[in-house]
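Here the complex is missing a single protein chain, while all its other protein chains stay put.
Right after this comes chain A.
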Amino acid sequence: MSRSDWEVVIGLEVHAQLNTASKIFSGASTAFGAEPNVQASAVDIALPGVLPVLNRGAVERAIRLGLALGSHISPTSIFARKNYFYPDLPKGYQISQFELPVVQGGTITLRVGEGEQAYEKTVRLTRAHLEEDAGKSLHEDFHGMSGIDLNRAGTPLLEIVSEPDMRSSAEAVAYARALHALVRWIDICDGNMQEGSFRCDANVSVRKKGAEAFGTRREIKNLNSFRFLQQAIDYEVQWQIDTIEDGGTIQQATVLFDPDTGETRMMRSKEDAHDYRYFPDPDLLPLVIAPEWIERVRGEMPELPGSMKARFMSELGLSAYDASTLTASKEVSSYFQATVDAAGSAQAKLCANWVMGDVAARLNKAELDIADSPVSPVQLAGLIARIADNTISNAIAKKVFDALWNGEGGSADEIIDKQGLKQVTDSGAIEAMIDEVLAANQKSVEEFRAGKDKAFNALVGQVMKASKGKASPAQVNELLRKKLG
């Protein structure tokens, strides 16, 4: 059998760390990178007698996600205790949500692939629930012992669980990317994957094409980059297919991905699975979310990527591709929107080309985020206005953009003025330059007359050179043909 006889089934569980200033059940700070254990309060280290108090900011972020995904926001949800012993879990249980999560259902639409092969796909969400993170166990540098850092203990997480709707690693990555963009878009998570603010677990199984029942799944834990997500799924899928084709069966298990070898390896089998003894946490009342609360949050929501994309297409006349690209992240979309606001919507296509083209390329080369772009949307709009009114050519515009990037002037107009880059449209002046060029290049003139078109282009180039790029190429063409005609 070949790979194409198999269908891959993937569901993702994403742990998004919510960007609240304090922890989900205590007042301790959630800032990353502090000295070990300085951000662990009495509640976080589970001293005898302490009690949790729910951070409403965390709930509010869950509501935002629910609204963004079109989910049902449960009017009542329950916090439960997930019981297990581990040194970085101070209470001996994690407060999570089990039977009644705060966010239920919903969908997200993603764009998979590039160019011609690109297609849209809608993935269903199962649920999203609030929970607290554990601390960190540090197994290095302690001479055979383990260090415990409880700064992270109690950090709010939203565990976002998808249905098993993805059929390839590419779809899984597209889903993870779309969710990553969304949580940043609605400002509930900083999305910093290196710091563990956005971590993925992938449930992977394979089945024969056309089969109805799912295969047995294995869960790959803790993937903290899109690249690892793709590699881990690809390896796991091949391993499962090979195993079955070799006559083996897949056992339900939890596995880890080793980025050094590119392989997944078993962490624990189903038999070793914990019995977490979930039960409702008697220290916390059921979480009740009144309709008024949801409406208030709805009123504070930013425009979401889907509706913004539709608006870019209908109001600004952008293509679906451009509109998708410009709404891929909140930062890009706000940069673009600000540029259009300053340049006028008649120049939307030009704005889109510049944002997706020169701006993106320069940022990429300089490894800068668009929010940190040295050229502001207003400066870019000033440049675009001068292209639109033919003050400068595209070629000159690139020069002006470079000058703006390097801080050689505060606005396009200032640079055009200072560096004398204004397009020459005076036909008398251009004709004078043409005469000079023709006189100096008799050989090219003869070649052109002999039927060589290339020679014409060489003459245009000479005239442009003589104008220092400031002549309008179209005008040069026209006048030159007239002279030679």
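As a working rule, a residue touches a chain if its C-beta (ideal position, glycine included) is under 8 Å from a C-beta of that chain, and two chains touch if they have at least 3 such contacts; residues count from 1.
Note that contacts and distances are computed from a predicted model.
Can you match the unshown chain of the complex to its UniProt protein name from these: "NitT/TauT family transport system ATP-binding protein", "NADH-quinone oxidoreductase subunit I", "Glutamyl-tRNA(Gln) amidotransferase subunit A" or "Phosphonate ABC transporter, permease protein PhnE"?
Going by UniProt, the chain not displayed is called "Glutamyl-tRNA(Gln) amidotransferase subunit A".
For the full complex, which residue in A:16, A:65, A:148 or A:471 touches the chain that was left out?
Here the residue in touch with the unshown chain is A:148.
Which one touches the absent chain: A:32, A:214 or A:279?
Answering carefully, the residue with contact to the hidden chain is A:279.
One chain is left out of this view; which of A:64, A:91, A:152 or A:184 touches it in the full complex?
Checking each option in A:64, A:91, A:152 or A:184, the one touching the absent chain turns out to be A:91.
Can you list where chain A touches the absent chain?
Chain A touches the missing chain through residues 42, 45-54, 81, 83, 85, 87, 90-93, 148, 275, 277-279, 282-285.
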